[in-house]
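Every protein chain but one is kept in place in this view of the complex.
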Amino acid sequence: MKILVTGFDPFGGETVNPSWMAVEKLTDTVPGAEIIKRSLPVVWFKALDILGGYIEEIRPDVVVMCGQAGGADSMRIERVGINLCEAKIADNEGLHLVGDPILKDGPNAYFSNFPYRAMFAAVEEAGIAVKHSFSAGAYLCNHVLYGALHLAETKYPGMKAGFIHVPYLPEQTEAKPEGTPSMPLETIAKAIQIMVETIAKEA
Amino acid sequence: MKILVTGFDPFGGETVNPSWMAVEKLTDTVPGAEIIKRSLPVVWFKALDILGGYIEEIRPDVVVMCGQAGGADSMRIERVGINLCEAKIADNEGLHLVGDPILKDGPNAYFSNFPYRAMFAAVEEAGIAVKHSFSAGAYLCNHVLYGALHLAETKYPGMKAGFIHVPYLPEQTEAKPEGTPSMPLETIAKAIQIMVETIAKEA
Amino acid sequence: MKILVTGFDPFGGETVNPSWMAVEKLTDTVPGAEIIKRSLPVVWFKALDILGGYIEEIRPDVVVMCGQAGGADSMRIERVGINLCEAKIADNEGLHLVGDPILKDGPNAYFSNFPYRAMFAAVEEAGIAVKHSFSAGAYLCNHVLYGALHLAETKYPGMKAGFIHVPYLPEQTEAKPEGTPSMPLETIAKAIQIMVETIAKEA
Partner (left out) sequence: MKILVTGFDPFGGETVNPSWMAVEKLTDTVPGAEIIKRSLPVVWFKALDILGGYIEEIRPDVVVMCGQAGGADSMRIERVGINLCEAKIADNEGLHLVGDPILKDGPNAYFSNFPYRAMFAAVEEAGIAVKHSFSAGAYLCNHVLYGALHLAETKYPGMKAGFIHVPYLPEQTEAKPEGTPSMPLETIAKAIQIMVETIAKEA
């Protein structure tokens, strides 16, 4: 089995993105699967084009996309991608979208179809905070989630996909308000490793 | 114009639900519209049946549903309802759903179609914290949002609908962890009043 | 009775400080007391010198200092000032202190002696989130609290003093992480007004 795992570039004034830092630390194989790691730019539609290229080249059985959710208090398993581009900030090339669809005439939403319950249980068992989430926002994280699930639906039948949101690193919260949660890189990386191993067993 | 505004009963161990407390305080009319106020039970499918009955009886032009979002730091305008019943807790009659669809073979999601941008702008202008939200969860709030939008799509063309989430009241946070945000009832009620007045002007 | 109420200038990259904005809105008198309002600079020792000058000039019965506590989820009544200057950021003139005493050989701490229980009860009764707090930090807010209580102890016997921390305004949280709490200016101002009226009755 081949599992494509992606992380994102830094954005929104941050100099690091813990999603890609954690993905880089994944082992190259897990029992039953080869892990292929790629980073994606925080740029509307370009991220999706590049992801589509990786999928066409690699033909993964499962696509696990990872991104930073500033302010999250836990690992978050995203269950839904919606057909909407809307954010308070522009992307890394300066394009600011508010209310545009990802895909004109596309369905309103797709549900993630990677084995989210088994992934959740395995991370919880390891004592790491994890939640199901019903919104990946409407910025780049949701963008690639919706896009990958649309590709699975229309072009790569049988391919599974889903999204994992990760908290800030402790060092990212220093200049942020009291009470902004974070998670050590080591813990984030361990949680993603566990989830990928679970996918290799379950998917 | 007729605007049906709903709030919910208390749930999850709370003795009050600020959504219904605030809805009760709305004026009976605003310039251009009559306001009809109803409360809904926190019970899967029954809430939707009762809401459907009110809609059939009242034939509102707009349905504004309100509910409590414990832990929210602001008023939240919900933009999407998804076809999923899933929560950590049971409903008020003890039914615990995890992963069931609201409507077998229904579309994955509906987008709210009340005038959310004008509502947002009016509340922000009044100095009250407000956010667009892309998830009403997958408990009763999402349930009635999805259900009302489905009725608008299939049975009452032209009817508009959407959902407003409100924070805890200050008194609800006393036994909760440090940092749990709240909003005075007076402020919540003012924000909903402003949103309803905006709808009467815009919808 | 004369009550001196102070707020602070903006600091830490903010363009407003809700403490002074709210203090400015106070009525000029309340039953039983004249209210004198002054703003203070966010500058180590200079703030204290200026405050000392106001106290000498006005001879207030009570000094109520107000300041911004970014990330606070409620109004906070500060109960203790400590003999320490320590912050992550420099003051508005660029001086960065870490570990210095406010007063060499001063006592470690002073307890606030304004009527905090009556103030708390009155704000809670009005449905506004309020907490007792046992730390005003170790930046300028603590600085003037400790300094004013030291003046009460050593130079103006009978003078009462204490500190009130206020949350961010909603507009200050827009570029901050999800979950950053705020309070409308109107609500902050109402809470301070209630507390000052209570002091006029109780002190």
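Lettered A, B and C in written order, each chain numbered from 1.
We adopt the following convention: contacts are C-beta pairs under 8 Å (C-beta built on N, C-alpha and C of every residue); 3 or more make two chains touch, one makes a residue touch a chain.
If you're wondering where the values come from, they're calculated on a predicted model, not measured in any experiment.
**Q** Pick out which of C:E86, C:E186 or C:E202 touches the chain that's been left out of the picture.
**A** Residue touching the chain left out of view: C:E86.
**Q** Where the complex has a chain not shown, which of A:G13, A:G127 or A:P157 is the residue touching it?
**A** A:G127
**Q** Given that one chain is not shown, which residue among A:G81, A:P115, A:G162 or A:G179 touches it?
**A** Here the residue in touch with the unshown chain is A:G179.
**Q** List the residues of subunit C that touch the chain left out of this view.
**A** Residue positions of subunit C that touch the missing chain: 79-80, 82, 84, 86, 107-111, 132-135, 137-138, 142, 179.
**Q** Go through subunit B and note every residue touching the omitted chain.
**A** 69-73, 88, 168, 174-180
**Q** For subunit A, which residues touch the unseen chain?
**A** Within subunit A, the residues touching the omitted chain are 71, 73-74, 124, 126-130, 169-171, 173, 178-182, 184-187.
To be clear about the criterion, only the chains that are shown with their structure count from here on.
**Q** Given that subunit A and subunit C are copies and touch, would you call their interface same or different according to whether over half of its residue numbers are shared?
**A** Both copies, subunit A as well as subunit C, present the same residues to each other, with over half of the numbers appearing on both sides.
**Q** Quick one: subunit B and subunit C, Cα centre-to-centre, how many Å?
**A** Comparing mean C-alpha positions, subunit C is 38 Å from subunit B.
**Q** What's the distance between the Cα centroids of subunit A and subunit B, rounded to whole Å?
**A** So the centroids are 29 Å from each other.
**Q** Could you work out how far the Cα centre of subunit A sits from that of subunit C, in whole Å?
**A** Using C-alpha averages as centres, the distance is 43 Å.
**Q** Among the residues of subunit C, which ones contact at least 2 other chains?
**A** Residue numbers touching two or more other chains: 71, 73, 178-180.
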